[in-house]
Every structure is written in structure tokens, then in C-alpha cells.
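With one protein chain withheld, the remaining protein chains of the complex are depicted in position.
Entry: chain A
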Amino acid sequence: MHSRRRRIRPLLRAALLTAIVAAAAGCAHDDELSIPPLPATEGHVNPGLGAEARPLSSGPGYKGAPSWAPGGERVAFLVDGYVVDRTVDRTVDGNEATRWTTRDFAAEEAEWTGDEALTVLGATDGGPGSLYRASGEASLAVEKVASGVLAVGPGPERGQALVALELGRGEGGVALLQDGRVERIYKGAVGGRITGLSPSPGGEKVALAVRPVGGRLANELHVFDLREGKDLKVSDLDDRGILGSPQWTDRGIYFVAGSDAVVEEGGEPPYDLYRAGPEPGRPEPAPGVGEDFVAGSARVSPDGERLAVVGRLNPKSPANLYVLELSTGDFAAMTTNEDMEIKAGPDDLAWSPAGTSVAIVARGASTGEPEVRAAPADDLLDDFYNLYEVPVLAPAPPGEAR
């Protein structure tokens, strides 16, 4: 009897010890279980572009053409054709969008030409349009400052803008806008229709995308000397047209070009990023982006050293915002998009004045079916095209998303 008790005692001891250890482990596990998952906050969180992308707008409306105020604290954009602006810092009280034009105004583009003035290009519908000066504040009235306007681009200095004008049949010219008013029309003419323009880093020349008389595409790259009024064709792209404005950087003139021919097996026509010099010659594919890269739109940074590009690494990959470091050729994704639609219109991306972030326009992929959301319409993000601020502080190694 005594020996039996002695035999059982180790068994009890082992069971007790194991139970204590298991209980301790079980308690720790129970703590983990009690942590609730994050609640869904529909309409307020947008992980689609990456954790660092921050919405600058919300709610319905076809938005596009963002433009940062010179001070960087506000961003203007188009909504269904009219012009609004909004404070970038969304923690500011009363951060509602401020309308600059009436709702029935149809704009194509808006550029800041001063801290309190916007220059607005009215809808051109393919032809020349009119340029208006909007002063916002209490009045939604706009003042017409020029007509026969073909394109608007940034000026050589702050508060300035360059304007391509139709001078006569088949001829264009360039004018300078200062504080929203035509300061001067440069002498000299350009043969063909100017569809986009960008000043050289020094501001004495302008790169022009030109559609020749009778041509179907803007397949010529010109350099126009503002002082001498001389126009020089530097590249002829044959059956490829330049999309938007060329971007004159410290490392050459970059532009997106492609054919509008129908692609076999469906899909988007391939648009590529090119680099050309200011002297006549053949443009080359932009170094650094990869031969399969499909470009949508490009915009040079305020310091002229980087190029923001919306595009795809290859025709089957999702669209993302990339930044090309021009001096090194480093090319890095700034968004981690998988299934959002990023607008790739020539005016649908804009650098902040400090060069620390880029505004893009995106929405969730549309199913074409009715959707129901548990939020007011004005708070919804993914269901409509909205503006996002993407921080661009330093380039990450290629392939590594930021």
C-alpha cells in the first residue's frame, strides 16, 4: 500500500506541473484572443495606393488636373468641369472645397498664377479655347484674358505661365502670363498646332509638342527660342504622337509618345517614355524605366532633377506612380497599387512646390454594378475619382515599393 502511494506520487506531481505550465501558456494565448480586429471604416481608409497615400478629396464628381498653390498649402482641381480648391492639411477646421467658377463652367485645366489667382483654360473641344482669370473669394466671376489658346504650361518663374496661342492658320506662338494676365507675346511663329509646352531649366527656351499642318498626331518636338523667336524642329516621331507636354529637365527633354493605332488582341496602345536633346536628333527610350514600361503621363519635379511618371512596369501590371531620378537612373514605385485605376491624363499629376509629394487622381475599379456603402456620399473615396497626395521624399531601390 505504502509503495503504491509512492509510485503514484510522481504521476500526480508531473500532472500538476504540466497543468500549471499549460495554464500559464493558455492564459497568454487568451490575452491575444481578446484583442479585437480593427473596425472597418468604410469610406475613410484607402489602402489601395499604399499606406502613405493620403486623400485630398472625397465624394462624387469626375476630378482631375490637380495644381498646387505656390505656397503648397492648397491644391486646385477640376470637378465635372468646374474649378475648386482645397486646403491640403485636412485637419484645418472648415476644410471644405472652395469653388472658383460656377458649376456650368467647363474647364480643361487650371494653373495657379499667384497665391490668390488661378488661370483657367476653358474647354477647347479640340480647338483653341479661351483663358480666364479667376480670383475666387466671394465671387465666382471669371475674367477673360486671352482667346485662341491652344495649351497652358508652367512659366519660367513663380507666378508665371506660358501659353501657346493660335496666331493664324497653321501657325502658333508663345505668350507669357504674369499674375494671370498676358505680359508679352514673344516674336516668332511655330509652324503647326502647339499641343503642349514646357520651359527649359534656364527659362530662355521652350520645348513644344507640335502637330504639323494636316497631320493627325503631335509627332514633332520643337525647341522655341524665346529671345530670338526662332523655332527649331528637333525630332520627328513619324507615326507616334506626343501625349501632353514635353518635360524639359536638367538631363534632357522627356516626353510620352505612342501610336493611336488599334492594338491587336485588345489592350491599351503602348505609350513609351522618351528622352531627346535640345538639338536635332533621334529621341531615345528614357534610360532607367525598363523596355517594357508603359507610360501614361510624366511631370518634372520643381528642382528639375526627378520625373514623376504614371505607368505600368509592363502591359499586364497595375498602374502605379513612379519617380525617375534623372541623375542616377534610379526608378522606384511610390505607390503599391494592385487594383485601383490611376488616371493617366497628361494633366492628372502634379508635384507639390517643395517637391516632397505628388498629387494623383485615382478610384477603385468599377464593377459596373450598383454598390451600397455605409457612409454619406460626400465621405466616399474609392467609388469616385479622387485626389491623393503621395509623399516622395527619397527614391527607394528599384522594385521596392514605398
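Criterion: a residue touches a chain if its C-beta (ideal position, glycine included) is under 8 Å from a C-beta of that chain, and two chains touch if they have at least 3 such contacts; residues count from 1.
Here is the rule we use: contacts and distances are computed from a predicted model.
Novice: Quick one: find the hidden chain's UniProt protein name among "ABC transporter substrate-binding protein", "Iron-sulfur cluster assembly scaffold protein IscU", "CARDB domain-containing protein" or "NADH-quinone oxidoreductase subunit J".
Specialist: "CARDB domain-containing protein"
Novice: Which residue among A:Pro60, A:Gly170, A:Gly304 or A:Pro391 touches the omitted chain?
Specialist: A:Pro60
Novice: Touching the hidden chain in the complete assembly: which of A:Ala141, A:Ala354, A:Ala377 or A:Leu393 does that?
Specialist: A:Ala377
Novice: Using the touch definition from the top, which of A:Val79, A:Leu162 or A:Leu273 touches the missing chain?
Specialist: A:Val79
Novice: Name, in rising order, the residues on chain A that touch the hidden chain in the full complex.
Specialist: These residues of chain A touch the chain that is not shown: 7-8, 10-19, 22-23, 26, 29-30, 33-34, 36-37, 39, 59-62, 79-82, 103-106, 123, 125, 366, 368-377, 380, 383-384.
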